[in-house]
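As you look at this complex, bear in mind that one protein chain is not there, while each of the others sits in place.
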């Protein structure tokens, strides 16, 4: 009841309600823009009190306003003070008493209904929100084969419900913060109290409080404002739309951020290797999951460096490849008029364009773009002698390898890293590639996520973490939480030693 | 982890020393040893290993008295302000020299083996990017990078081992064929390849578990010795004596013999990846020089100094010091200064510190 106390303190300011209903309504017109959806319903209650119910018709649930609020107020209620008493007589979950205009404004904009009562200095706020909602759907970006098929939606309460269904622990702490001066958004910080390292909670809270912006519309925006290094292309936090993977991260000892109107959850701190885990890994056979993880690791390297390697071989170190391969590369290159780097960049850009084009178009058209683009580039360009067969293969393998990385942000980062790699290796051959990879990994190692080394588990080496990093050992063997998280309870199975 | 003073874990300590040791020496050691002691050279490595382990023990023993201070902190205390400063300057110059030499050597190696027609200045420019990037962030970054270097280059060991399959093991027989004198004579040659354990002078205060300090240095020395012996023995059984006597880089010739059905000429890939290892001996020395000079001026001067050093390095490449003769003669200089700083100095310092402490104690008792 802190808010109540604050209101008492501010009694003398002019932000307070007036006692006269008409004055209040006039004041309301001034403060709240008079859009067509602002409803001001003035009437007499059964107990002959003059009241006005104010709400935005676009933001409320009309059924509950009409049936559960207006009807009892008009025909059943004797005295409005009963509304706050112990035997609450209307079927509305939450009723608050306010004295301050600011609270009223906020409430109206959030879709609550405000009841002004003549000759009183307070107003009542009823929780009647109801806005356009999307039903729970299968996650689009992180679809899974075996795990749950529910994804987050744009409503905070539902997202919270989805997580709570996985983690029904009384130690699950949820802290509320709000952000944005102009358009306020609610943010929830979730963590498991006796597992998480408290430093993470302090750090992320401090960072959120530092954000000073008129509006933060999406978690992605928030991520950029609170991450350790915004100048890198690598994501340092995980943005996920899967409640099960969020729950699993919570249980590992990570902190989760939910934000109203964002169909995602942000997980922090993350390590590089954690981006290559997928929730499906844990529900499939461990041998298969291990294979898939190694495949992802391989594709991470392929996606970054295969075109670069190809360029450096055919423009510097032809000695590296066996003779027969060299001859077929030579034959396929013989008609191409461009140097390899130009050829590669041409193809890469074509593929990136295709990908972006397909992404924004409706599904059937998107597929057509893919087919047309694939055929034109794959066949005609080779026939015309603009690119070589082998370059087409290299570029497509690279593109496919990029898709294997389960996280969208990470896959985008890797996609972009490819270009500097290609340029440097067209200048220095395989030495350039090696130095390029070195710079890249030095960069990755220098990154931190909430103060945790991003490259944790391989630099610094924590061999026990490898059980769930590059491979997935049987669940029986994975007894501990990741070392990098320094959780309070390091064990997940068996007794604490 | 959070704003606490960074402390090295055991594995970081081991890998940092180990990766500093593995560097220039490995590529040429079989040749250098062969010239003096023939195919018994590998025995000299064992002797070198024993000596460096003893010296390492002395280093740790000396530092144990003041567990939170580096050599550079101790020097002025033990030797007085001016003598201490002079020794400190010598150490900075030595570290800088070792770092610069490894850098020049890397450029030379790449220029000879992979990019013969590229301007060395360009290669140098390319190389200072990662060096700057890593050295700038200090010890936490360097130690993590050392671990990463170990992981990313782990494939090199099996590649070298593959060459064993067609070797003539009888080349090593008879052991100690010309007596032990040539072996002893060639032992100083191995010093260059063991250089790096003196890094403990700076690393020890940052080590988390100080009890394991000697164990770590022993482990690093042993790993280095195993690699050196492996490379040397394999070169001796696989390459002919003429090659060993005339080829400057027998290790690379060895790798040149490895062929896969999908990949030939592994040495090009090997060398390109080996620069990561070479940088891992440039960077720690550079770091050592930087913190030494910070000690000298009593404030952190890494930010202005590091770019200056790197610029000088690249600038140096404009002059024709990248050649066969300079590389060989400077290597001898480095070997000699390594013997003085890494082998002789710890022994002298150890004796001195024992005497010094004894006198101090006496003084205290009297006072």
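Residue numbering begins at 1 within each chain, and the chains themselves are lettered A and B in the order written.
Note that in this section a contact is a pair of C-beta atoms (placed from the backbone, for glycine too) under 8 Å apart; a residue touches a chain by one contact, two chains touch by 3 or more.
Note that contacts and distances are computed from a predicted model.
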From the options "Tripartite tricarboxylate transporter TctA family protein", "SRPBCC family protein", "Ger(X)C family spore germination protein" or "TonB-dependent receptor", the chain left out of the display has the UniProt protein name "Ger(X)C family spore germination protein"
Across the complex, visible chains touched by the hidden chain are A, B
Among B:46, B:257 or B:347, exactly one should touch the missing chain; which is it?
B:257
Pick out which of A:101, A:282 or A:316 touches the chain that's been left out of the picture.
A:316
Among B:47, B:90, B:112 or B:184, which one touches the chain that has been omitted from the display?
B:112
Can you work out which residue in B:54, B:86, B:168 or B:333 touches the chain that's missing from view?
B:168
Using the document's contact rule, name the residues of subunit A that touch the chain not shown here.
231, 314-316, 318-319, 323-324, 326-327, 329-331, 333-336, 339-340, 424, 426-429
Could you please point out the subunit B residues that touch the chain left off the display?
112-119, 121-122, 125-126, 129, 166, 168, 170-171, 173-174, 177, 239-243, 252-253, 256-257, 259, 264-265, 267
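Throughout what follows, only the chains that are shown with their structure count from here on.
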Applying the document's contact rule, which stretches of subunit B touch subunit A when the two form their complex?
1-2, 9, 11-12, 110, 114-115, 118, 122-123, 126-127, 129-130, 133-134, 137, 141, 143-145, 147-148, 151-152, 261-265, 268-269, 272-273, 275-276, 279
Within their complex, state which residues of subunit A touch subunit B.
199, 203, 316-317, 319-322, 325, 424, 428-435, 438-439, 441-443, 445-446, 451-453, 455, 458-461, 486
